[in-house]
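Apart from one protein chain that is not included, each protein chain of the complex appears where it belongs.
Up next is chain A:
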Amino acid sequence: MSHYEAPIREPLVLGDKSYHDITEDIAKPIEGAANKNWYIAFYISLVAMLWGFGCIFYTVGTGIGVWGLNKNIGWAWDITNFVWWVGIGHAGTLISAVLLLFRQKWRMAINRSAEAMTIFAVFQAGLFPIIHMGRPWNAYWVLPIPNQFGSLWVNFNSPLLWDVFAISTYLSVSLVFWWTGLLPDFAMIRDRAVKPFQKKIYSLLSFGWSGRAKDWQRFEEVSLVLAGLATPLVLSVHTIVSMDFATSINPGWHSTIFPPYFVAGAIFSGFAMVQTLLGIMRKVTNLEDYITRMHIEYMNIVIILTGGIVAVAYATEFFIAWYTGSPYENYTYLSVGAATGPYAWAFWSLITFNIITPQLLWFKKIRRSFIWTFIISIAINIGMWFERFDIIAIVLSKGHLPSTWWRFEPTFVDVGIFIGTIGFFFVLFLLYARTFPVIAQAEVKTILKSSGEFYKKRSEQGIPTKPAINLAGSEGTSDKNNKE
């Protein structure tokens, strides 16, 4: 089997790297000490997190009335943040699972961090379904457990219950998928460790990985099977989240396009968050040779594609809302009422940040620019928050009966909890970046000789770096030549 790669493809690993260089580069942030900037960032995040926890305790202790919700708008920032965080998490699984199925080698430098982002984002998302309950101490009642109430069970018809299954399955499968991939990398850190404590820790984390041929063969099979399972999972999780709205009869919520459109939006916002994080990480951890300009460009292309799908969905929503002939659709989400009503600012933020700004990425100069990418990715993160807010709050603020029309004003507790989850997310991510191998070294090493800059140049110049491919007779079937 050959490893021929078309010369037209850009290299994925820059510079004259050997296998050892990869190990060194990736192990460095773990083995070294944190610098001042890391501590500053960590403390800011920690303070935000603690503040958020304070707001959560205040809510649970005092009652949900400390939020800005009212009797017509029973969901606002809580579920907005929930959907936003779940959506962010989806890019991680997309990068590790879907791009694996599509054999995209460029995913290898970014999948580890994207999956970490998934897991930490799902943690944040998972908080909201519990803390937005009026009686969170009864949250375990959502589980179908035999009990002393004559085995009183849950009703399986509610999408909120499907959420419980979707999110918990998603978190567990993502964790297993991520951890499996980490085994060879933890083993690498373990084998390099000089301090006994560090050695002990990474020995525990790496589950005794010794890298035998049989282990690798099974490792690959498992990765592929998990990718095959995670792909429908990632689609179904955000689908189920979308069904919280789409199964209802509210105009603006009841729309059959929600399942795929939410998924596309999730990938869109998730990739934006990956861009935000990796844009910084590649610099501070000196991994610019692995997370290259080309990786950034490819992610931007995914953003244009999913952003385009989302834009088509908006247009469809607009069109069908009018096409239904239903007067109720006219003052709800993405229709005339939304664009001119009291939430017009939220609506136009959505259009500006989600639809207009990403169009800049059509220009090659912009999508290959780190600074532009960073700015646009922040814009998309904001825009996608507004998308969820608009879907939820605008629809609820104007229901079927005019006597129920009301507005939503967030309180400092709503805002505080959201800030708290951002803080919590970064606390986890910063700790991760100092203790975990942030790039899957084992995977990157598999593409070094086919896609590394040094090796690509050598093979273009005809200097053999590996057993030569027999190019003679390539007119015929490829397999005869490939059999080794």
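To be clear about the criterion, a residue touches a chain if its C-beta (ideal position, glycine included) is under 8 Å from a C-beta of that chain, and two chains touch if they have at least 3 such contacts; residues count from 1.
The rule we apply is simple: contacts and distances are computed from a predicted model.
Per its UniProt record, the hidden chain corresponds to "Quinol:cytochrome C oxidoreductase" from the list "Phenylacetic acid degradation protein", "Quinol:cytochrome C oxidoreductase", "Ring-1,2-phenylacetyl-CoA epoxidase subunit PaaC" or "Light-independent protochlorophyllide reductase subunit N".
In the complete complex, the residue from A:Gly15, A:Gly65, A:Gly211 or A:Pro232 that touches the missing chain is A:Pro232. The residue from A:Gly68, A:Gly308, A:Pro342 or A:Pro410 that touches the chain not shown here is A:Gly308. Checked against the hidden chain, the listed residues A:Val194, A:Ala213 or A:Ile249 yield one contact partner: A:Ile249.
Taking the complete complex into account, A:Glu317 is the one of A:Glu115, A:Asp163 or A:Glu317 that touches the chain left out. Contact between chain A and the absent chain runs through residues 1-2, 4-9, 101, 220, 232, 235-236, 239, 243, 246-249, 254-260, 308-309, 312-313, 315-317, 319-320, 323-326, 469, 474-482.
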